[in-house]
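Left out: one protein chain. Kept in place: all the others.
Here the chain labels run A, B and C in written order, and each chain numbers its own residues starting at 1.
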Amino acid sequence: MTQPSNAPQPDSAALTDIFRRMLRIERNDDAILSTIRKGRLQMPYYSARGQEVIPATISHFLTDEDQICTIYRGIQDMVAKDMPLKPLWAEIAGRVDGTCKGKGGPMHLTHPPTGVMVTTGVVGSSMPIANGLAWAAKLDGSRRVVIAYFGDGASNIGAFHESLNLASLWKLPVIFVCPNNGFAEHTRFENGTSVDRISKRAIGYGMPGFTVDGNDPWEMYAQVSTAIARARDGEGPTLLECTTFRFLGHVLGDDNKYMAEGELAAARERDPLPLFRQRLLDEGHVDEPTLAAMQEKIEAEVAEARDFGLASELPPVDEIRRDVFAQEMMA
Amino acid sequence: MTQPSNAPQPDSAALTDIFRRMLRIERNDDAILSTIRKGRLQMPYYSARGQEVIPATISHFLTDEDQICTIYRGIQDMVAKDMPLKPLWAEIAGRVDGTCKGKGGPMHLTHPPTGVMVTTGVVGSSMPIANGLAWAAKLDGSRRVVIAYFGDGASNIGAFHESLNLASLWKLPVIFVCPNNGFAEHTRFENGTSVDRISKRAIGYGMPGFTVDGNDPWEMYAQVSTAIARARDGEGPTLLECTTFRFLGHVLGDDNKYMAEGELAAARERDPLPLFRQRLLDEGHVDEPTLAAMQEKIEAEVAEARDFGLASELPPVDEIRRDVFAQEMMA
Amino acid sequence: MSTTTTSAAKPAGTSKMNSLQAVNAALHQAMAADDKVLVLGEDIADPEGGGVTGATAGLSTKFGGERVRSTPISEQAIIGAAIGAALAGYKPVAEIMLMNFTTVAMDMIFNHAAKLRFMSGGQTSVPITIRTLTGAGWQTAGQHADHLEGWYAHAAGIKVVAPSNPVDYKGLLLSCIDDPDPCIFIESAGSLFVPAEVPDDQGPIPLGKARIVQEGSDLTIVTWSSQTVRAQMALPALAEAGLSVELIDLRTISPWDRETVLASVRKTGRLLVAHEAVRDFGPGAEIAATVSEELFGVLKAPVRRLGAPKCPVPFAKVLEDAYIVQPDQMVAVAQALMG
Partner (left out) sequence: MSTTTTSAAKPAGTSKMNSLQAVNAALHQAMAADDKVLVLGEDIADPEGGGVTGATAGLSTKFGGERVRSTPISEQAIIGAAIGAALAGYKPVAEIMLMNFTTVAMDMIFNHAAKLRFMSGGQTSVPITIRTLTGAGWQTAGQHADHLEGWYAHAAGIKVVAPSNPVDYKGLLLSCIDDPDPCIFIESAGSLFVPAEVPDDQGPIPLGKARIVQEGSDLTIVTWSSQTVRAQMALPALAEAGLSVELIDLRTISPWDRETVLASVRKTGRLLVAHEAVRDFGPGAEIAATVSEELFGVLKAPVRRLGAPKCPVPFAKVLEDAYIVQPDQMVAVAQALMG
């Protein structure tokens, strides 16, 4: 929780890059929301609005070689990693030009060229697979790292335990990143999790573990850079718990009744996006015209991707016989 | 690891009772071994020779109301809990007078009258079920406690994690007892477990956890009595890691090749049974004639049980249709 | 042995509800009748909204937080807790949100819940009910919609129930809870929101008994769960095609009602089994194999099976629709069976 005194600090370029990734996530999220609301997309949508700092900061340190395994709430993780938006949109629209030809949908988006290896809808299951990718990275003698994203609720399932133990034993280049948004579906963190800080569980695996303010890019930057360096240098995994909040509830349409009075409003007041934007400007890391141009560019990219996705053809029905195995199914 | 200063100390009667349970385990184990070697019993046998102090001390604090869930290496846990030996022998011999009518065998011995609720052959699976029994104890408003026995290797499986988390959250009257014998089948503790002390994992569940010398009845007594009191008083679960050694390897016939040179011999030199016996005498807790009489009585009981078991009838073949459901199967 | 459905006009002392509401009603009734009944699962208590679908709404408020407990996301711990409490005399109803997540708890279900009575020689029993939801149609894609009743039906020691309408949801859930052995109670996307009149005093409906939805003489169709709903949609077209169809809702998959099915096919000479599960090595194979064996020489045509193709549930609506056996496929196969 305390940062090492020699913690690396982000320069203006890094901060601007992190902001760009956040903005891309948020603008894309906004477009998805409005498209669903217009009835032009049908899909269960697990927005991560409010959590942008986490994948944006992490992705700042990643290249296309580095890989992620993420979850149903992971569109932000892909967008942060600069996955192209066109095939993303075609996929969530269930079209043939989607990353997965419309077969996977939003909960199973995959895009190996940018390192998006697995998106899972099963709580906890990103972690065991991330280990395997990290094992491969080690066998390859590469310096690539693997990020396993998972929620706070997921820290209570068996796969978490088995994965952290194995990763530590095998010194795998994997970082376990938990955006702790305080809720697992409708269950408050403390009603599902027996420890006050998930990072404490790292002790049980002889692994470094930290709780970071996941809405603070500076804190995130320091911890992530350390964890990534550890992983790349073959020193093994790190558990990062990043505190945050999800503004749109569990799934789009959530009534948020399980939240405390005023809790959501208070969280929204601390929306990291405008706060970070203002601070970037205030501290002179970037100027307004640059940010405006950035936003314009992103919005154009998102609009183009949306139009592309919605204009893409429906997949042919015989797609259900393909990709079950390498060889097409009979009958 | 350090004992509370006001740790309860065993009196002579308690020590003698613990020894009696140990001796009953060991004499019974010895009889099983010789009966198998004579070819009169066919069964996979997972002896716990060398680990007797652990269940003997724990069982000293238990009544028939208290319950245990144990594992394939758990015959000692049942014998320590004063389960009658006759149906035990009939069961391991696969006879109709067995606790389970010969259908369960040594890995699934069950005896509710003495609180032996589950014996499982699946690593880790004693724990989730123990929680349920403990939940029932709480719902009943009773003061009974439940013991979940599991091995050091089992501390790496998902069920361990889920169980400790739930038990802590729900403050269940359960004690997780791990005889850490240094090996999981042929794998050394440190090659399967990423932490030097399993008890440290308790931190991740906000639960007290202790590592005790599982061959030392005094240390065990102090920790167990505290854990049991906590559980009975509704203060929740405890994790007890009890260090020990299994003298006969994983399963009878084990060649022990995975052990280090001299490791087994060194462990055998510290065999807790003769050492404890000698100390009991040296410190005047009990005299030789009492122990001799105790041993004679136990040996008679074991011999009678063995003869009973081996003389019992084979189960009728249509037993395979019974006890699948409450109602007998058709066809 | 089997009951025939009555018509749809609202009788006195009934309430219109969908299957979800019927589940809720059954749980309320069971908990009120027997204080050994417990409910546990993720988000199932009222502070968490009474379940994400609301199936368990009101229970924790009425029966207290000790008997109705929200759990962490820990399916092994959920089933384990249910088993343990059952061994101690309780009757827990555990919810596993979706059937695909039962795979996470498969050791607890298959190696423990289903086997402890036998392995203990009848000394212990595990009267738990596992409620779980599944089915394609909601575009939840590959990991949220599989019908795995065939797996559970292959397992010894557990009963498998898959109702299709609110009356059966209520009556069969009550029976599962009462049953002295473990039951898996499968709620399905395609049947969850279909409303019907349910008698206010609806009590348990026996497990293992099929329901004849419609009598007929030309052809027997055996379905369950959402597929009964789809078969009912096919009935008008079948009638129009001049086919007298006997539609059987199996309701309990294991043990299944051989007598009712065999009696029907003995009469009609033709059988179509249609389920949402994958066809290959699916539960329909058992029914087809049994009927083919028992009624060899009696059958006028080979037994036909309809089920999903052997692929994961696809996301795109057009593919998902192709994945699910549709009413028109049943009509086509039925006509083909008539030769």
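Basically, contacts are C-beta pairs under 8 Å (C-beta built on N, C-alpha and C of every residue); 3 or more make two chains touch, one makes a residue touch a chain.
This structure is a prediction, so every number in the text was calculated from the model and none was measured.
Participant: Which of C:Thr132, C:Ser188 or C:Ser254 sits in contact with the chain that's absent?
Facilitator: Reading the full complex, the residue touching the unseen chain is C:Ser254.
Participant: Looking at A:Asn131, A:Asn156 or A:Asn191, which makes contact with the chain not pictured?
Facilitator: Spelled out, the listed residue whose C-beta touches the missing chain is A:Asn131.
Participant: Looking beyond the chains shown, say which of A:Pro112, A:Gly234 or A:Gly253 touches the absent one.
Facilitator: Counting the whole complex, the residue in contact with the absent chain is A:Pro112.
Participant: Residue by residue, what part of subunit B touches the chain that was omitted?
Facilitator: 42-44, 91, 94-95, 100, 102-108, 120-124, 153-154, 156-159, 184-187, 191-193, 250, 255, 257-258, 314-315, 317, 319-321, 324, 329
Participant: In the full complex, which residues of subunit A touch the absent chain?
Facilitator: Here the touching residues of subunit A are 67, 69, 98-104, 108, 110-112, 117-118, 120, 122, 125, 127-140, 146, 158-159, 162-163, 165-166, 169-170, 322-326, 330.
Participant: Tell me where the left-out chain touches subunit C, residue by residue.
Facilitator: Contact residues on subunit C toward the absent chain are 100-101, 103-104, 106-107, 110-111, 114-115, 118-119, 141-143, 150-151, 153-157, 254, 277-278, 280-286, 288-290, 292-294, 296, 299, 301-305, 310-312, 314.
The rule is simple: only the chains that are shown with their structure count from here on.
Participant: Would you mind checking which chain's C-alpha centre is most distant from the centre of subunit C?
Facilitator: Measuring from the centre of subunit C, the most distant chain centre belongs to B.
Participant: Can you check how far apart subunit A and subunit C are, centre to centre, with Cα atoms defining each centre and the answer in Å?
Facilitator: 37
Participant: Between subunit B and subunit C, what's the gap in Å when you average each chain's C-alpha atoms?
Facilitator: The separation of the two C-alpha centroids amounts to 41 Å.
Participant: Let me have the rounded angstrom distance from the C-alpha centre of subunit A over to the C-alpha centre of subunit B, please.
Facilitator: About 45 Å separates the centre of subunit A from that of subunit B.
Participant: So which stretches of subunit C touch two or more other chains?
Facilitator: 71-72, 74-76 - these are the residues of subunit C that touch more than one other chain.
Participant: Two or more other chains touching the same residue: where does that happen in subunit A?
Facilitator: 156-159, 191-193
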